[in-house]
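Note that one protein chain is taken out, while the other chains of the complex remain in position.
Our next item is subunit A:
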Amino acid sequence: MTIADLWDQRIPAFLLSPSQFLATTTSESFLAELLHELRNDKANDQVKILLVSVLLEHPTILCPCTSVGEETALELLSVFSHMPQKSISLKCNVMLAITNVIICTSCLATHTKMAEDWLDLLFQTIQDTNDYRCGLSQQPLRATACDCLREMETCSPGLLSQKLEALYLLKQQETTVLHQSYCMLYTLGLKNAIRILTNQKDVTDLEFKSILGGNEGFAWKSNQLGLTFLPINMMVQVPRLPPGLDCKELKSVMSSLLEESYLLTPTSQSALLRELVEVVAMVPGLSPTLFKSQLLRLFGTAEVELMHATLFMKETFTDSLFTAEDENFLLKRLVSTAQHPLLRIPEKLFYMDCILHFPENRPISSSGEESLPVLVTPRLAASLLPTVFNDSATMLCRLNLLCLVYLEADEGGEDKGIDYLFNHIMALLKIVDSDGSREVVVTSFRAVYIFLMHFSGMEELSEKLIDRLCDMYSRQCRLAPNLIGLVDRIQECLDDYVWSVKLLRGLQKCIMEMPPLQLTIHNLSWHLKVLKRVAKEGQITQRNTIYLLLNVLINSNLCERGKWQVGNAVLAVCRNLLEHPSIDQVFIELADLLQYISVHYDDTDIKDHARFYYSLLTNLSWEKLTGVLAKGPDVGRAKERSHSATMAESEGIASNLTLRKTERHVLRLVKVQEKSLQSSSESSESLEATEETKKWLEVYQEQFQVPGFGSEVTLRYNLTHANEADTLFNRVFTICLHFELKDLNYAKVSDIHVPCVFRDRKPPEVNVKLRPFQPYPTTLCVSAIFTTQDGRSWHSRLPDVSVSFPEIFLPLPLPLNTSRACKEEVFDRIWEAAASGSPDKSAISLFCFETGDESLADLIKTHFQGYLITDEESKRSWKVLFFLPPMCHVLLMITQAEDAVQVSIATDNWELLPFVNSYLQNITDHSSTTGRDG
């Protein structure tokens, strides 16, 4: 595999999931690799563009802070300046990457030197308009530079506010296609400069004029607005300059921008128009009629962004630019474009949205809610009537709009319109009835929902609808969940329960009247779902439901077949029946039913449940019964809940089997400070000390023949309460800790059970055993299931536990009584092997740092104590060995030279080197370090 191929795999892997990718390496080392490869003269531009894309898309992941951002930008800048002139595309990409890094790591906001230099360079680039020197091929660079500056101005408004004269001249001189870039840059600068001026209390004519004439440096100080300022349509009060300023010059600038807007692409034109609208809105001396000449062209446009900009103009200027006639006309255009056969569906949906948020000159309300403009009459909207041939989004959107139209319409023609909509709903249901696909079913129910949201008050229609739905259900009982969903949503959104109760009653009746042949096991499960929902409604009598259940059980072989699911579904209905307020009227029948099940049903669990319900029913008053059955946290006694739990709500999930979720961290794992230096391997029997020394390595290696030898790292933690102070969790029991790995470098970690954690007692210790496949740092997601004192079960996440690189270190896995000489022998042999390149992945490396005598000894003591093979303090030389499961070694030979400490590194897995390096860098952080050599 060539280097390029390798990058072709790595970069997409990173882009797909940076977090997974960085589980096997560090962002520093990845960044270093990227920058290194970017400097590689042999790599082609295509590969380099790919490399840059990482910084282009995820600068903050690779440069987590301003200082790293600044360094990276500097590196990129030096790459940029050494690139050959013909690498245009690559240069543009690097330009964008630098801009991204500078903005996103706050180099721009904090006004770093790098940001300043970069701005200067960009400005020089756009000023260097002499294309003929290097040919037209350099044009993309200037275009990109303009766009970078525009983005910087957006993120730091006002930055260019003192350079407007220069920018204006550049814009005027430019006659190539780049004219657009300069024009957009200038306009943004102009708008921001005026916006900043509106913050000032008194504005003199001179100050106002000086905006246009500015030709100074970048205005770093002006950035008091921050980048969060909103477009003016979002402001309660439009910021305005005082009236009476001399606007002649500005006016002519604006006119020329508008005249030339025709030269821009529609996308940029719409952006330009929006900027100019904001300018006019802020400057009282400018009249909105400036835009008059553009209106006709905009009214006729086929481009969605231009139409949208026109509506923005309408919203901002209302009748100072749009007469009543214009308004009427614009609205008609909107309605006709919302159904134009040549436009695309998303655009048409958007236009319909625009109709419902049409900026009227005289709005009746301005709540931001959907509302119908007064001018949209049934006649006007007739072309938007929904049809069964529409795609589902269009159909629903039209239906919603037309519902509003007929809701608002005056008496008279309105009923006909509602009839049309109703017939449309019926036509949809007919399609559902003839085995419409799932999409059709879902869309039709959404349509029914929309219709009811507007017209549930129209009794005749809503009753017809109920008849139709019930009729349909009798043939298509797979619609049960859709119907139940509809009932629930309608009850949630309309305070009116009448309709939904009627529907449920109808469904109940429909099930009762079904010929027994239709009550197959498959259909029955749907019916039971419906009946369960019906049983929740206090207003519906339940006698028939009970008769039906009893009938079915007696007259079929259900009891003999004894399927648990069916039994459970029947009991779920019974459970809701037990809570029904008019239980008294059907007391005997329900008791019969329960007793029948408890005797005849051929499943012990179902029998038991039924018997339990039976005893509850026959022994408790209704009030107590509902108290027992009630769910929710307000019932505090655990015993009762556990009873109701065994009685199974549905599909075996009962209230105390229900796992409650808490978003808060209840528990956490805290590392036990002193590190376990024991390899957990149990097979390390004592080795014969009399063996000959030269065989020590073989002896050492033989140990690994025993499966599982030295493969585990044990990390010790205390399980304690998180800072959360909820007394509910003061005592938690039967905790099961579950671990999820964020990467594939470790074997699955088995669950850990802890009897209890009390806030006022010493926290229990848990040992987490990790079996690495690759000994890389990792993060464990930990969750816990536990029970509180009141008997409820909880699920809660613990804060993630990160396992750092040194935590995976183990000492050389040799028996405790092994002599120092033996260990050294093994060390030397491994070192020799690694140095001679065996195994393949071996590598040696060097790390240097400066430190004083004292601190070196301290350093060794704190960090390497347990891993020391030899300690020749007098010779100022140490040998250190880290064993990393499953079988990796990192060997350090530390010697103190005159001016620095040298750490020679040998390992049998070069992929560990970046981690070793950052580990060493980390522990020697206070000393100044010099680089390493491969």
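Following the convention adopted for this analysis, a residue touches a chain if its C-beta (ideal position, glycine included) is under 8 Å from a C-beta of that chain, and two chains touch if they have at least 3 such contacts; residues count from 1.
Just so we're on the same page, contacts and distances are computed from a predicted model.
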Checklist outcome for this item: Per UniProt record, missing subunit out of "AP-5 complex subunit mu-1", "GH16273", "Exosome complex exonuclease RRP44-like A" or "Protein XRP2" is "AP-5 complex subunit mu-1"
Next on the checklist: In the whole complex, not just what's shown, which of A:H36, A:K416 or A:R475 touches the removed chain?
Outcome noted: A:K416
Checklist entry - If the hidden chain were put back, which of A:V47, A:A73, A:C247 or A:L264 would touch it? => result A:L264
Item to check | Touching residue (missing chain; options A:P363, A:G485, A:G562 or A:P886) | outcome: A:G485
Next on the checklist: Out of A:T110, A:Q200, A:N215 or A:S434, which residue would touch the omitted chain in the full complex?
Outcome noted: A:S434
Checklist entry - Who touches the missing chain here, A:V238, A:V388 or A:V498? => result A:V388
